[in-house]
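Rather than the whole complex, this shows some of its chains in their spots.
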């Protein structure tokens, strides 16, 4: 059954049309979008873990702490969602059946990465945030290799 | 390698925690959200195909035609995106490694459905819109079966 579906997809999305940004298609895919958002997830996770819990009797410190904490959680949430969205655009729109033959763990790589995005929301875990970053780097390499281009990995932070 | 990743995922997301809406998690998954949006995609596709091309010299008709056409394309675009988003929430957050063993074509089913969402944007194709609806129905059945519940499929339109 797997085979049959792949054949059907290949007919619909032949290898030659591998080009697009979002589903225009406009040919402007770049895993940097996911990488930038994942960096923000790591940064917010670190900052949340570093925030000093205030003395409950120091009202100024309590207000400052909760304002900052609440905002960081919200930014972590948004950036983890952006990471997920950007990765899934690559999975659903850029990668085609012809790539699946070359990268048999394609589906699983993206499934795992997407689940790490959700885990980064649910938890404040530096370990999982770093695993997410590693998953994004793996996808960066897979993506540029599939286009026969050598774009070096770097981090903005 | 596939096996190893599944084992890792199983450890992190054991079968017992299979419950959630979005990634709260809050336990309120329902494929109806995807079905309603997919129905709108089918409806807009039909209406676009049915619109009568105006006589270029009839300015009132031209204005009316382009206002309607442009809006329907936009609604089709949005609803196809919602269908895609809602399906991918099921794939990334509801379905866990334990389900993959039961439904070995899980990844491919969602990949194909997501690609049909994009195709429904790019084209005005009743055939592909109907294939999308069939894919959503297949996922509806797979989902409720995985929860041992019998929720009948129906359409609102």
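Should a chain be cited, it is by its letter among A and B, assigned in written order, with residues numbered from 1 in that chain.
Just so we're on the same page, a contact is a pair of C-beta atoms (placed from the backbone, for glycine too) under 8 Å apart; a residue touches a chain by one contact, two chains touch by 3 or more.
Note that the structure is predicted; figures quoted are calculated from it, not measured.
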- Item | Identical protein chains across the whole complex (2 displayed) | 6
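Throughout what follows, only the chains that are shown with their structure count from here on.
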- chain B partner contacts - residues on chain A that touch it in the complex: 1-2, 5-6, 8-9, 12-13, 23, 25, 84, 88, 91-93, 104-105, 107-109, 111-112, 114-115, 117-119, 121-122
